[in-house]
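The other protein chains are all here in position, but one chain of the complex has been omitted.
And then chain A:
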């Protein structure tokens, strides 16, 4: 338990640092940035403390907002994603997900991929909607969401493969 706590704190700080130093400066086509910091929420232990995840994602988003001058848009997107994570688990892994030992940071199977895709899509859609805050930008929101989602997922999968524990 203690070990898991330390791993999560370490991941929290490391992902935020990498996001702020490297990924915030990546501008594909001028306006598309990947947001792989939400891997913290995706990789949080399945049976871990749910209120802990909510509070942690709140602060994760708050720090991101502080660094990107964006009010509370990252915070909102992160908190919503953290709250709906169990439902996404249910959707991707079936009803009995809690009794299986679902380990996300392992090889990418279709179930895991669908879970990551849905999480990233939801997060980005909320993020860009709140950022534009106008219905006249709806096309722009959708384009940004889709392109950024693709970009984020590619980087997430690369990171997952990089930090994959070598047990076998």
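The rule we apply is simple: contacts are C-beta pairs under 8 Å (C-beta built on N, C-alpha and C of every residue); 3 or more make two chains touch, one makes a residue touch a chain; residues count from 1.
In this text, contacts and distances are computed from a predicted model.
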- Message: Since a chain is absent, check the UniProt entry for it and pick the matching name: "Cell shape-determining protein MreC", "ATP-grasp domain-containing protein", "Aldehyde dehydrogenase iron-sulfur subunit" or "histidine kinase".
- Response: "Cell shape-determining protein MreC"
- Touch assignment to the omitted chain, from A:80, A:118, A:146 or A:159, lands on A:80
- Since one chain has been left out of the picture, which residues of chain A touch it in the full complex? 20-21, 24, 27, 30-33, 50-51, 54-55, 58, 61-62, 65-73, 75-76, 79-80, 83, 130-133, 137, 140
